[in-house]
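Below you'll find the structure, written out as structure tokens, and then a few comments.
A single protein chain has been omitted; all remaining protein chains appear in their positions.
Chains: A and B, in written order; residue numbering restarts at 1 for each.
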Amino acid sequence: MTLTQTLTADDFAPLAKAQHPDQIVRPSLSYWQDAWRRLQRNRRAMWSLYLIAALLLFSYVLPFVVPFDAVGQDLTQISQAPSLEKKSLVVDTQPWPGQQVRPAELARLQSAPFDPATRVTGLTLVGEANTESVRLAWQPVAGAKAYQVYRHLLVPSGATDLGLPLGQTEQPEQVSYEDRLKLQNMPYYYSVRAVADTGEVSDYATVKATPRLAISVRAALSRGLITADQTDSMIGREVELQRHLMGTDYLGRDLLARLVYGGQTSLFIGIVAPLLFVAMGIVYGGLSGYLGGRTDEVMMRFADFVIALPFLLFMILFRVAMGIGPGESGVTPMLIAMVLLGWPTAAKLVRGQVLQLREQPFVEAAQLMGANSRYLILRHMLPNVMGVVLVSLTFSIPSAIFTEAFLSFIGMGVAPPTPSWGAMCNDGVKSFMSHPHELLFPALFISLTVLAFNLLGDGLRDALDAKMKG
Amino acid sequence: MTRAASHRQRSGRNRGQWSLLLCLLITVVSAAVQATDLDYQSRTVTVAMSQEPPDMNAITSTDAVSGMLLGHVMEGLLRYDPNGDLVGGVAQRWQLRDDGATFWLRPDAKWSDGSPVTAQDFVFSWQQAVTPAVASEYASILFPVQNAQAINDGQMAPSTLGVRALDDHTLEVSLHQPCPYFLGLTAFRTLFPVKESFYRSRGSRYAAEARDMLYNGPFALTRWVHGASVRMEKNPHYWGREHVWLNRIDVPYITEDPNAHMNLYRDHKIAMASSLNSESLEGALRERMQIKSYLDGAIFYIEFNHRDARVTRNRNLRKAIQQVFNTDDLVYKVMGSPGSFPTYTLFPRWLKGKQDFFVREYPAQKPELNVTKARAYLDKAKQELGVAKIPPISLLADDSPGGQKTAEYLQTLLGQSLGLEIRVDMQIFKQRLAKTGSGDFDMVVSGWGPDYEDLLTYGDLFASHNLNNRGRYRNERYDHWVAVAQSSLDVAERMHAFDQMQKILFADAVIVPLYERGNVYVQNPRLQGVLRRALGGDPNFNYASIQPEVSVNAETSVNPESRLNPKTRIAPGSGLTPNAHRGAGVILEKEP
Partner (left out) sequence: MTQFIFKRLLSGVITIWFIATATFVAMHAVPGDPLANDKAVAPEIRRNLEARYGLDKPVLQQYGIFLSNMLHGDFGISFTQKNRHVNDIIREHFPVSAVLGVLALIIATVGGVVWGALTAVYRDRWPDSVIMFLVVIAVSVPSFVFAMLGQLGILAMNEWLGFSLLPVAGWGSFGHMLVPALVLGLGTMAYLTRLMRSSMLEVTSADYIRTARAKGVSPLRIFFKHQLRNAILPVVTVLGPSIAAITTGGFVVELVFAIPGLGRFFVQAVQQLDYTVIMGTTVFYGAFLVFMVLLVDILYGFIDPRIRVGQVRG
């Protein structure tokens, strides 16, 4: 190899300062940017993040876009499963005087002996059966004091299988009955039997009725389905009922709307409570770790005391002790109770970190270079503690949401009518067998939220490489 | 799910054997305690309770669960027969006079240790009940007895109570004024006898365990594992033991979760499951369980606060609320509680009037629903109160399902129809009671259960002197009618007084009656003669018996569809078809 190039004086001129001799190929990344990149690579964590964003949008933004009514009671659609469209007959609900036996006839019947073998005859529906009322009438039975009316969902198979006892007629001359109890658009089997003074019962007769979905004029008017001038013309016609995408609860309230507003409560408590107690923990733990010595010992002893309190027991105690006044939602007492009991864990975590950091060379270096406390805390301690704190915060959220759900579930949570997912579960459990959607939807939302925060926490921990205790 | 998976992983082919072994193991360990709901051979009925009995000492006991047990293991001077009529219990004969009563006790009435039940046992327990230091909350039940109130207030000695044992078997009672319902009181638990020597020997442990009690009822408590199980067995010393069919009442389950009760019933572990709601009802119907209902005596209503500082003292405001409140909607749709009935009066439908039931003889006035009129009342109320808008009204309720539903319904209703702002104040039961007692409410959802079988137990609630008048309603005319009902022995005059009370309650809108609570329950059809009732402990098995299994099998094995299908094939609308099968009924198709 021979050197053929000739050098000029220019070649020896110094390079411009801006040009770095050994430039790093990758752009410089701060700790947080790096963590964010690693998090982005974690598909599960990212999906959780999107899910959390979606849940927050669902609860906090959606109500601004679509008007939801979480308190309105649609009494024509109580505990309805999810459905899209329903048409209902508009009916005029006037009190029904019923059918009576004439006094002369009654006297003759009353004087006749009662025969348990006779059967009620002439049992028939009066008018069309609809969900506002089903009207029954029958022929009187000799010697009967009253009549028992039963309602079944299946064809009765015998005298002990007549179904639900609806009631007994009140006057002996009454040979009719109006049923209004939670009627739905499905077949019912009504049975009627006579009762004598002695308590003996006659044989029964059964009639089948399938009530048509109906809404009273009054209810249709108050729910805005018809206008005031339509009240007469609409009777006997059909209107479309409000849609309930996720069905309704036991008061006919829209479940979707309740879930939205319930989410506001649950997510608020679930996120704000950990934020508050972690913040308190940072201050307390940071101070304790930073001050060190005797103060540290006393402060940590106190934190240990609070940790030793049985958590759920004291949550319940504090929540009851603070009480809920009229019209209050009960969110604040729960928040306070959670913060009062939750802070020491975060405090101990932060203190541990601070103690570790204090011994780190870069902190010592900074101290040697005359950095003041303010600088030390803001520049070195806080950023380095934040990773661990963030992960701990993320993991606190699911347990806070569970705590809220649990307390509301045992009736010690938010006060009705404030919706929360836990309280909705509590209501839903009662009707789980017949209307599972009332439990499943809120339970699903709780599960999804907890799942998302757990997975995000996992992702964050990996991304921040934070070593967690316990 | 995890266990099954593990078998698949671990033992592959042996899976069958493993699960068999597991089944065997579990069956062996659990078979010993698993009894069925009804056992005809040993005459045993198995049921569940909602709660551990809080206080089995009849003198101080106030709750329903203890009342149920006491109704089996104790007996008063009188008792209720299966038809709900008063018959002799420990007393064989009795005589009620204006100024007192005499009871002649059965010579064969015995305690469970074989000693006779004497008149002194009643004297002792009654004196205890009114002794201030004993602090019995039901002491007021005895107030018709001479000096009872003065003793209870600490002004006289317990020994001055107007009850004496003339001899071992004759009890003499002096009343301080005529008491038409006194005989009914003697069936109440506070007036049950207690044997003094035994009571003293147990000290503060009396009634703490099964062995720390003496029994004089048809049954005796033989096992009581706190919070877990209770067992009652026939009392061999009971005077009427021949009339008691059952040998044993077993209560191995104590839980307040109604779903658990239902599941136990479904699993044939208990013979009856109470408190079905509209939800569990559907399952019960689909599974063809025998469903029954009864009224438990409780009346629910909204009580207004009539104290001076409250807006609800204004009659027009109360009238406005009365005018829009749709009781039918609440009961039939919102509560949807089968067995309950909407009511428009304070008096229940099962109490007697002159000859027939009171509510039939004196029907209550139904408020007419009218929003326009209600608004007019509201305007008047605003004028009288001198406000442009009614300030927020607090509605106190407890967190029971009924209280919660009523409060939430009312809040929306009054908001929508009258523009009233209602602040629901939902509290746990004890806090609700405390707040009601101290008058810290505008409206409160309350309930009231009867103490004795007379309309007065409801009627005197709103007398101004009654401590249970939590809203402090004061009306001299009302007080006058209460006084009449308290002391008059003329039935017609008393019933007229009660009618006047219900008219005042309506006209003044003192309360808004809601419903008479009914309880719907499932019961094994083989179990018969169980009493469900408002007074004297519920449920009661003193007269219960079990049908042998065979006959029921024959009945249930019939497929209902096979019997009824031929008839449903008859053309709809063809009217009535004669049917040879007794009990099969007639199906009449009528589709819209």
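Here is the rule we use: a residue touches a chain if its C-beta (ideal position, glycine included) is under 8 Å from a C-beta of that chain, and two chains touch if they have at least 3 such contacts.
Source: prediction; values computed, not measured.
Only one of B:140, B:486, B:502 or B:519 touches the chain withheld from this view, namely B:140. If you put the hidden chain back, the residue from B:107, B:132 or B:548 that touches it is B:132. Set against the missing chain, the residues B:363, B:391, B:437 or B:548 yield one that touches it, B:437.
When the whole complex is considered, the residue among B:87, B:260 or B:387 that touches the unshown chain is B:260.
Touching the chain that is not shown, out of B:161, B:207 or B:520: B:207 (per the contact rule at the top). Touch with the chain that is not drawn comes from one residue among A:107, A:186, A:291 or A:312, which is A:312.
For subunit B, the list of residues touching the undisplayed chain reads 1-3, 6, 9, 23, 26-27, 29-30, 32-34, 48, 51-52, 54-57, 60-62, 132-140, 152-154, 204-208, 225-229, 252-257, 259-260, 263-264, 266-269, 427-431, 433-435, 437, 449, 451, 466-468, 470.
Summarising the interface, subunit A meets the missing chain with residues 301, 304-305, 308-314, 316-318, 320-323, 398, 402, 405-406, 409-412, 422, 425, 429, 432, 439, 443, 446-448, 450-451, 454-455, 470.
The criterion applied here is as follows: only the chains that are shown with their structure count from here on.
Per-chain CA centroids place subunit A at a distance of 33 Å from subunit B.
By the touch rule above, subunit B contacts subunit A in their complex via residues 83, 259, 277-283, 285-286, 288, 290-293, 328-329, 332-334, 336, 338-339, 341, 349, 359-360, 392, 394-396, 399, 401, 404-405, 407-409, 411-412, 416-417, 423-428, 431, 520, 525, 555-556, 558-561, 563-564, 568, 576, 579, 582-583, 585-592. Residues 71-73, 75, 78-79, 117, 119, 121-125, 128-130, 152-161, 163-167, 170-171, 180-182, 189, 191, 199, 203-210, 212, 222, 250-252, 320, 323-327, 411-412, 415-417, 429-435 of subunit A touch subunit B in their complex.
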